[in-house]
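Here the complex is missing a single protein chain, while all its other protein chains stay put.
A, B and C label the chains in the order they appear, each numbered from 1.
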Amino acid sequence: MKNLKIALLGATGMVGVEYIEFLHRHPWFKISNLCGKKSVGKKYGEAVKALKNIPKEVAEIEVVEPDPKKIDADLVLSALPSEAAREIEKQFVENGYPVVSEASAHRMEPDVPLIIPEVNPDHLELINMQKKKRRDGGFIVTTPNCTAVGLIMSLKPLLDNFGIRKVVVATYQAITGAGFPGVPSYSILGNIIPYIKNEEEKVSQETKKILGRLENGRIKYAEFPVEASCARVPTIDGHLEAVYIETEKTFDLDSVVEGFRNFKGEPQTLGLPSAPSEPIILTDLEDRPQPRLDVMAGSVPGMSIVIGRIRRGESENSLKYFVLSHNRIRGAAGIAVLTAELIYKKGYIG
Amino acid sequence: MKNLKIALLGATGMVGVEYIEFLHRHPWFKISNLCGKKSVGKKYGEAVKALKNIPKEVAEIEVVEPDPKKIDADLVLSALPSEAAREIEKQFVENGYPVVSEASAHRMEPDVPLIIPEVNPDHLELINMQKKKRRDGGFIVTTPNCTAVGLIMSLKPLLDNFGIRKVVVATYQAITGAGFPGVPSYSILGNIIPYIKNEEEKVSQETKKILGRLENGRIKYAEFPVEASCARVPTIDGHLEAVYIETEKTFDLDSVVEGFRNFKGEPQTLGLPSAPSEPIILTDLEDRPQPRLDVMAGSVPGMSIVIGRIRRGESENSLKYFVLSHNRIRGAAGIAVLTAELIYKKGYIG
Amino acid sequence: MKNLKIALLGATGMVGVEYIEFLHRHPWFKISNLCGKKSVGKKYGEAVKALKNIPKEVAEIEVVEPDPKKIDADLVLSALPSEAAREIEKQFVENGYPVVSEASAHRMEPDVPLIIPEVNPDHLELINMQKKKRRDGGFIVTTPNCTAVGLIMSLKPLLDNFGIRKVVVATYQAITGAGFPGVPSYSILGNIIPYIKNEEEKVSQETKKILGRLENGRIKYAEFPVEASCARVPTIDGHLEAVYIETEKTFDLDSVVEGFRNFKGEPQTLGLPSAPSEPIILTDLEDRPQPRLDVMAGSVPGMSIVIGRIRRGESENSLKYFVLSHNRIRGAAGIAVLTAELIYKKGYIG
Partner (left out) sequence: MKNLKIALLGATGMVGVEYIEFLHRHPWFKISNLCGKKSVGKKYGEAVKALKNIPKEVAEIEVVEPDPKKIDADLVLSALPSEAAREIEKQFVENGYPVVSEASAHRMEPDVPLIIPEVNPDHLELINMQKKKRRDGGFIVTTPNCTAVGLIMSLKPLLDNFGIRKVVVATYQAITGAGFPGVPSYSILGNIIPYIKNEEEKVSQETKKILGRLENGRIKYAEFPVEASCARVPTIDGHLEAVYIETEKTFDLDSVVEGFRNFKGEPQTLGLPSAPSEPIILTDLEDRPQPRLDVMAGSVPGMSIVIGRIRRGESENSLKYFVLSHNRIRGAAGIAVLTAELIYKKGYIG
């Protein structure tokens, strides 16, 4: 496939740096612009020195303003913080760019697809509705909140096989989820913060949108309750979640395990470059998944979720498990790149 | 009241050291023996130097074997690990000692009271059944698992006011809950371990026993499901829990808050020395309770639980909140001392 | 003694909150104003909720601007960040207030005493030089950098007994030394930062000033080299330091130990309220002092330094030890209060 020029918005943040790994030797994509706000004019490596050591050829790129008139790109990826995203992403769309964003700003708009490539690629059809409204070819596709991603991927095979009546989830979220400088060390060292602003609402709403059905150009949200309790913990990467669900149909645990194990989606079928061979990795070690040991598991490190401790609850048709997903990769940079690959492969760009 | 001589079993462990604070200036109790296994013959302060700095007069006491024949006590408190507790506590009971234990070994035996003094002091009646069986006056009273204590205290006013249909809880448990040396640093630094052996079963079973009703000399267990997911986190003290419950009756949030705020029990009525004036402290700060900042809240540090983020769920009659309790104090040493005070005050000893 | 009204500048910061413990039941002092910048108009407890739970009567005080015209105080204590301190403290002095500051802004000015009450109380004579210049009675006294305090206290008896030829020190500094929000959690969790801006210079210069001699109204700095390497580590409170020194005279280790053990100063002689009975506590446990276990040792928690692992080096007349001091108490709030007590007792105020 022809190489696409990529402009990355929010390139200098905690998530921005994670795109580099995916983009700098990508078979289809090529970084054309790294955009930041406070670091305009600096070399990229210098701008992100507190976050990550960057490969030399990328480190030398000069950070530029996120201005649609000044960049040169076939596709825009956005790692902007939510408030900045609202206006800036809109400008790019209005200037005719396809935008794939992991920011929350536009996720819940009715004609904006909120995508996990393995779960609801059919929702991409909404792109056509956007294209109709705007003649210039610009559109936006979003990816979900980093906490919602792992949960939803784990729910998908359960929903398909047994139906879902209720979800109760408590989270153990890594500090990188809060960006940089993010959580002060005094607040989290040897501590837990049982609150993340708007997170519980996002987890609930995004789950229902993504697991909803596209009917006549509208998404009919899933209707089961999603009861989330979100907490920040002193880990670097990897959101761990304790999930309790009740299904509609009875199940046996073997079928649950099989459903997880066999879960695949379009990225795997299409052989997308950033698609892990196993989107869901199962562990049968009794005390896993653990963030530090398992967050980079799989063929594309950080792109698989890891599920363990699958067990029945005491209630009828109830199931419990823990799921781990990399918040900056599967939950942000990686999923955005995978989504970009998907829409490119499916012909939405160019 | 006449001073009671106290022998402390398992005195040299992670929980053992927490008794000292409560006992060394206690108005009713006086330490007579500090028992340990590996440290027999050592001075107590030396034996626990890796855990805590001990007040001088206690530090000088020599550690002795846990041998019922050799100690001199009116009451035995046990901080033994579960396996050691099974046999050793039994020996003390059979030698006529009243034993108050926070070990799990005997908790689920039908005629052994499992007590949270504010919640089910009436279960102490089981002591009389034990006394009948043994002529020598020996008996055992237990206190619950450190994770169960906070949960159950929070459930009690809800059960009384609205009835409970279901409990789903996920825990964030401090490393001291695993004893010493306990969790290796490599396993928990910047990490979460989503498994604690037998913990989920204990939380469920003990909750049902404590919230059960004593009928005709037997405890009829509570019947609602308790769905626990237990995880170890890198905090020092304080088990935090994300609780989701469904009640039987409808409720308004104000009544829930009032129920928590007004919760008191016999320890408060009787003015027991280790009873906190408020067993439940409410916080309305949006990101609390936090272990490091709140675990020592209240008039008797470590003896109050702290509840925050009280909110409705999406399901009918559903409620969510976080509860924090000090695992070594309210969850172990403190509750054992409070229970000992209660049984002494109520005349079960001497 | 008559009660002094105290205004506290920088009350809402990481160090500000530590003054409360010392001031709110002080026998001589009474909080009259708590000054902050961003929190003017808020209740103090609300303003510092992320840092510490504050006793109710203090929590209700309204934060006011640091304006010399609006406050009502006999003495001003300053916990201001250095840049703010430069101007604001000057304004207070010029308005006739006695100011005791732990900020670095004015420490190195020739007529400003830089004081550790146990070490160089004679330097307070510089106050009279300040008073001469200004007719209104205003003056400023400073206390040293939190890293320098512990080091200097440990050096004082060595200097007196054996003379000092060289000091090499490496530090393990707690995150609270950087204020709030201070160090981002991403930067320090499971990590060490081998750099603290200007810190090594401060440690060297302040050591030489404090251990210098007052001669004819000028301080003649000590002349030995102080070679510091400063690093931030993931601890909450307590700066630990690995000290290597070479003395001028030969020594035997017993005399070194005796020198530390017998070290006392004017605060102890005068019985100042915040003076610890032992300014230097010695530990002979082989792996101590440790920040988490030892930082609150002593009769006034946080006001004693703890020294351990005293041993000879390989070089001639060389000595090695570790010293721990509480950076927010002995290194900041506590030393400022102790210094205020000293100047009050010695008649410099009122």
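Criterion: contacts are C-beta pairs under 8 Å (C-beta built on N, C-alpha and C of every residue); 3 or more make two chains touch, one makes a residue touch a chain.
Note that the coordinates shown come from a computational prediction; the quantities given were computed from them, not determined experimentally.
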### Query
Relative to the complete complex, which of the depicted chains are touched by the chain excluded from display?
A, B, C
### Message
Just to verify: which one of C:193, C:257, C:270 or C:296 makes contact with the chain not shown?
### Response
C:193
## Note on the structure
Only one of C:240, C:256, C:305 or C:337 touches the unshown chain, namely C:240
### Query
Residues of chain C in contact with the chain that isn't shown?
166, 168, 170, 172, 189-195, 204, 225-227, 229, 231, 233-236, 240, 242-244, 286-293, 308-309, 313-315, 318, 320, 322
### Message
Across the whole complex, list the residues on chain B that are touched by the chain not included here.
### Response
14, 50-51, 175-176, 180-190, 234, 236
### Query
Residue-wise, where is chain A in contact with the chain that is not depicted?
49, 52-53, 189-190, 236, 285, 292-294, 297
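Please note the rule applied: only the chains that are shown with their structure count from here on.
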### Task
State the chain with the largest centre-to-centre distance from chain C, centres being mean CA positions.
A
### Interchain centroid distance [CA atoms averaged], chain A/chain C, Å
48
### Summary
Per the C-alpha centroid definition, the whole-Å distance linking chain A and chain B comes out as 41
### Query
Which chain A residues reach two or more other chains?
187, 189-190, 234, 236
